[in-house]
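Complex shown without one protein chain; remaining protein chains in place.
Up next, chain A:
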Amino acid sequence: MSSRKLKSNNLKHSECLSQVQRILRERFCHQSLHSNLFGVQVQYKHLIELLKRTAIYGESNSVLIIGPRGSGKTMLINHALKELMEVEEVSENVLQVHLNGLLQINDNIALKEITRQLNLENVVGDKVFGSFAENLSFLLEALKKGDRTSSCPVIFILDEFDLFAHHKNQTLLYNLFDISQSAQTPVAVVGLTCRLDILELLEKRVKSRFSHRQIHLMNSFGFPQYLKIFKEQLSLPAEFPDKLFAEKWNENVQCLSEDRSVREVLQKHFNVSKNLRSLHMLLMLALNRVTSSHPFMTAADLMEANQLCSMDSKANIVHGLSVLEICLIIAMKHLNDIYEEEPFNFQMVYNEFQKFVQRKAHSVYNFEKPVVMKAFEHLQQLELIRPMERTSVNAQREYQLMKLLLDSTQIMNALQKYPNCPTDVRQWATSSLSWL
């Protein structure tokens, strides 16, 4: 009986855990609107006031939200729009147009997308989308028809705003800003970008029409807040079905946040990047280690996750190379030392390798040249070495100049961990003269 009870307990546990994983993964991967905003209350207030004025008074505005990647720009605007739409008098009155510089790569596509999102194509009846010029004049005409008090305000959200600035003549931006500065349909143009020099990208006429309102998101929090964010991100919500489990889980999270080694891990992570996305990545990795037999996250999980995060990817590649390939890389390292970062070709590397094999090596078999060539090409495919200029068809591959994309410290560290590395190779690596 007791075993059955245990079993049902276990079952319940695993159910709870899958719930936990679902909730937390959703939180980490989707930018859910339920999470709170951290330290951006002032900016949020500015933005929401601005949007409200457009929606309620029909005042045209333009604003740029600037901040590094992962600083919560999209979250800020989404929060603001959500709140705006909850206001009764606004929800029916506002049209939204979402554009992304990565999707709308030129003005023609952008115009079509705007027309589509404004549901204007119905009005044109049988007229299918015509040329770019027709689209532009069509849309401008449509927007021009409106006025401040009677037309429905349109909120334009331009994600990756800097990419729109690269469009030809910045036609779209000019026209959007021009509408925002003239008595036409009220619009709010909200641009999101991570470039601090965005204003320098704008053409002078476009710049003059932009209202110069900028909202900066700078990740201006310190470590204590980071810790708080960590706790909040990991805690389960109060409406979690199993109250007991949630309590236990949250208690555990509290313990974690006070744990010294956890703090160290977080501090290290914080030092590298204040980006919340990287924190999410860390927590995600740690969360994946939680199973029914290991129901609560521990400091060890986080440390492991951190290790995974901060791993050197190239060193990992080196770990998987064959001894011959390692030998070639060492030969290249020596060449770099001798010739002071001058580029090398296959023949030079092969000669260096031959010297080592003939005089010193005991464990390394003297491979034939084509075999070595093959290994060399494999390294090139792994992008550990890189040709100086494009490979032309008739150039002899042996004499093509190459550069090594590994730092000498990286090579030495990788060799330390390389499994079953022959001692003579290791010795050769430490000193190019050791075989003399």
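Note that in this section a contact is a pair of C-beta atoms (placed from the backbone, for glycine too) under 8 Å apart; a residue touches a chain by one contact, two chains touch by 3 or more; residues count from 1.
Going forward, contacts and distances are computed from a predicted model.
For the chain that does not appear here, its UniProt entry gives the protein name "Origin recognition complex subunit 1", which is one of "Exosome complex component RRP46", "Translation initiation factor IF6 protein", "Origin recognition complex subunit 1" or "Calcineurin B-like protein 1". When the missing chain is restored to the complex, the residue among A:Ser60, A:Ser235, A:Asn345 or A:Gln400 that touches it is A:Ser60. Checked against the full complex, the candidates A:Lys112, A:Arg213 or A:Lys231 give a single residue touching the omitted chain, namely A:Arg213. In the complete complex, the hidden chain is touched by one of A:Lys12, A:Lys112, A:Arg205 or A:Arg289, namely A:Arg205. As for the chain not pictured, it touches chain A at residues 45-46, 49-50, 53, 56-60, 66, 68-69, 89, 92-93, 95, 107-108, 118, 120, 123-127, 132-133, 136-138, 140-143, 145-146, 148-154, 169, 171, 174-175, 178, 181-186, 194-197, 204-205, 207-209, 211-214, 216, 218-220, 268, 270-275, 310-315, 383, 386, 403, 405-407, 409-410.
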